[in-house]
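With one protein chain removed, the remaining protein chains of the complex are shown where they sit.
Up next, subunit A:
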Amino acid sequence: MSEHHHGAGEGHDHHHDNHFTDMEARVKALETVLTEKGLIDPAAIDAIVETYETKVGPRNGARVVARAWSDPEFADWLRRDATAAIASLGFTGRQGEHMRAVFNTPETHNLVVCTLCSCYPWAVLGLPPVWYKAPPYRSRAVIDPRGVLAEFGLELPAEKKIRVWDSTAELRYLVVPERPQGTDGFGEDALAALVTRDSMIGTGLALSPEEER
């Protein structure tokens, strides 16, 4: 069983959901010309960019999660007002302003979908996976989240509920994964190292200390 949630603002009429900065548009223009002339293949470019997945943006979501695992008061604040809680760590920016944190529990797993108009909060989460852009992923994740997760190698127990969250132009989601076992006494740096991009969009879990090594 699954539920599909929309963030606040759904149903409003937004004419400017998407925007490219001058540099973003210039790079798209170059990509278009070079692709048309057969000089580059966008899939090959995506493949190169994916190898730099961990080198793009401040990727400060892992620190937010590590703080929430370590500090119950911060976790509570994050649950009530993620935007302010994240900003309190000094993480603000064009893409990170309006966030909501959804917490995984033993009963519930959260999954975020988005087709990457411009609402993916890369400053917090890091680069999105290439497949995340595919429109079929979004629709299938809504209809059959358990099946999609299984394809990514994440088999969840049948009794675990899956909630699917749909990013909007105003509100972006951060999944706070469950803290892995065997991490008692870990400092925030060690904890942050366990928080993968996939665990913060819900297509994976946080690493165990053994997996991280």
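Some notes on this structure:
Heads up, the rule we're going with is that a contact is a pair of C-beta atoms (placed from the backbone, for glycine too) under 8 Å apart; a residue touches a chain by one contact, two chains touch by 3 or more; residues count from 1.
Simple rule for what comes next: contacts and distances are computed from a predicted model.
According to its UniProt record, the chain left out of view corresponds to "Nitrile hydratase" among "Nicotinate dehydrogenase subunit B", "Nitrile hydratase", "Heme exporter protein B" or "4Fe-4S dicluster containing protein". Contact with the chain not shown here comes from a single listed residue; of A:P72, A:G90, A:P106 or A:P135, that residue is A:P135. Seen from subunit A, the chain kept out of the figure touches residues 14-34, 37, 39-40, 44-45, 47-49, 51-52, 55-57, 114-119, 122, 127, 133, 135, 138, 166, 168-169.
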